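Only one protein chain is missing; all other protein chains are in place.
As written, the chain order gives the labels A and B, with residue 1 at the start of each chain.
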Amino acid sequence: MVSKDELKHLGWLARLDLSEEELLKYESQIDRIIQQFDILDRLTLDTLEPTHQTKSVRNLRIDEAKNFGENVLPKTRNRKDGYLKGPKSDVKQ
Amino acid sequence: MSRLCDLSLDEVTDGIRNQQFSAEDYVSHILERITRLDADIKAFVSVNTDHAVESARRIDSKIRRGEKVGYLAGITVGIKDNISTKGLRTTCASRVLADYIPPYDATVIRKLKESDAIVIGKLNLDEFAMGSTTEFSNFGPTRNPWNLDYVAGGSSGGSAAAVAAAECTASLGSDTGGSVRCPASFCSVVGFKPTYGSVSRYGLIAYSNSLEQIAPIARTVSGVVRLMNVISGVDPNDDTTRTVASPYSVESNRNHHRIALLNNLTVNAQPEVSKCIYSAMDTLSSAGCICEEITLDSLEFALASYYVIAMAEASSNLARYDNIRYGFDLDPEGYEWNSYFAKVRSNFGEEVKRRIIVGTYVLSSGYYGRYYLKAQKVRALLRREFKSLYSKYDVIIAPTMPILPFKIGEKIGDPIKIYYMDIDTVISNLTGMPAISIPAGFSNGLPIGLQIMSDDFQEQRIFDVALLFERTTKIQVRSPL
Partner (left out) sequence: MISNYGTKIGLEIHCQLTGLKSKLFCSCHCNYREYSPNENICPTCTGLPGTLPLLNQTAIEKAAMVCMAMNCTIPNNILFYRKNYFYLDLPKNFQLTQYNAHGISSIGVDGFLGYGQGEARIRRVQLEEDPGRLSYVKGSSGSLIDYNRAGVPLVEIVTEPDFHDPKDVRLFLNKLASIVEHLEVCDTSLEGAVRCDANISIGDSRRVEIKNVSSFGDVEKALKFEMTRQKAMLNYEMEIRGETRHWDEQRKITKQSRTKEEEQDYRYFHEPDIPSIQIDEDYLKELHSKMPELPDERKERFINYYKLTEHVSKVLIEHKDLADYFEESAKIYFAPKEISSIIVTDLMSFADDNSKKLGSTIRNIKMSPKQLAEIARMIKEGIVNRKTAKQLLYEAVVSGKLITSSENEANFRKIDDEGLILRSIENVFETESLAVLDAKKNPNVSNYLLGKVMELTKGRVDPGRALSLINKKLLEH
């Protein structure tokens, strides 16, 4: 069971403000979704490892610097002296 | 008298190159249709009118001067609005990207432009490609051109509906768990998901990186093949791309393909769908193919594995939308950072939030082995089983969708019902192998798609069978509108 408190914690981890209404709706829905996933418990697959795409280190990007050459953040609204303005951090100022 | 808009991709490029009609005539005709039809269909979220007309004139003048034009000269391509287009708003149908303008082109866009294709506009989708009906769009649902009360499928609903309604020659969508094949099936067009790594994802706004590919849609198989010849191949901007066996051919001369029908998927399908797929198998048999039925038990784990992986990756991919670099107007001054992030991120739509929460859950401490790791192992298992099947068969066929298109709003309240629609398509995303959906017939005026799958980088086998089927059945490719 995914409890309302657990849901709130997930909302915190994902930085999503969830309204009371949303919490109520999601509580049952998310529980049902996760129940669908429990079908995976029927498999053990202990001897199987996930497969990954591979690439040789020899084919990776060569270390060369170049400028992007265009405005990367043309529409950013909150700027000051080249910096982006952000909200308050939790480091003591 | 055939209309310009109904011409297939090959007919358009031939017609323009041979000066039967100008690119400008063609583009104007298409733009006129968009103006006339799209208020009802709602496939487009942005129309690139000025650029389109300008590009068409440039192509025409090149042709008049006898200069060489590109492989796709003059065709109009609609682009799903989760593919970055430089200088052209790219929204993912989300409030959090409502006026985001990318400073760069996706690799596929660059390649299309280099081959003289015309980017005609941006197409509707479920927010961040999360959905199977295009109802979860901040712009509202796209309607099915075959019946405007019905869903177009999703998440690339705009891409399929626009091609079906001949509002563009072809389009690009993205296919994470069937997002191109589903609407292609529902709208009776051809949609192809390439082998993972065939097409660069650079510029595709990620939903689930390990599953998705940019995927072309056209009204004919050859249209899709021609698009693949342009967009596929190794890209230095995407380390997951691989060398492909292109150019792909549209000249199939083999009829004796070894085909297996995956009957787990017909058993679970709506009877009308199942019937249509069996009749497709009969058609292929009559055309000379060797067909048999097979069952694969491990498929019952596919849907859960798909959603575990997709939601997990999504929860991380969408973390970056914190309104600092782009987004809507909300001055951060005075906010504590956590509350600012949580406030701006609550602007995601209902389905996106649902997936972020579930994705966060399955990755959270203590659950990784039970869900995410297990799902990854299922992928390895499925790959192993399909590899072994492809030693015996050239292709595997199945329904694309287990059900017929349904009315808008019918399933929106039940997320699990919507997830179950993807049961036949997620398989190829999990294995990374290619799959196509082609029109297979209609039931009560509603389209049904046939899915053809094959092994890694065996796109040609799929195209050969699809071309054979298309030639044999001659299903109407004219727009219903």
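Here are a few things to note about the model shown:
Keep this in mind: a contact is a pair of C-beta atoms (placed from the backbone, for glycine too) under 8 Å apart; a residue touches a chain by one contact, two chains touch by 3 or more.
Bear in mind that the values here come from a model prediction, so they are computed numbers and not experimental data.
Checked against the full complex, the one of B:I79, B:A106 or B:M421 touching the unshown chain is B:A106. Across A:D5, A:E20, A:D46 or A:D63, the single residue that touches the chain missing here is A:D63. Listed here are the chain A residues that touch the chain not shown: 12-13, 15, 50, 52-58, 60-68, 72-73, 80-93. In the full complex, chain B makes contact with the omitted chain through residues 83-84, 90, 92, 97, 100, 102-104, 106, 201-206, 208-210, 236-240, 312-313, 315-316, 319-320, 322, 324-326, 332-334, 337-338, 341, 360, 363-365, 368, 372-373.
Methods note: only the chains that are shown with their structure count from here on.
Every residue of chain B that touches chain A in the complex is listed here, in rising order: 99-101, 103-104, 196-197, 236, 239-240, 300-301, 303-305, 307-308, 315, 319, 322, 324-326, 329, 331-343, 345-346, 348, 353-354, 356-358, 360-362, 364, 370-371, 373-381, 383, 415-416, 419.
Here chain A touches chain B in the complex through residues 2, 7, 10-18, 22, 26, 29-30, 32-34, 36-37, 39-43, 45, 48-51, 53, 55, 60-61, 68, 70-78, 84-90, going by the rule given at the top.
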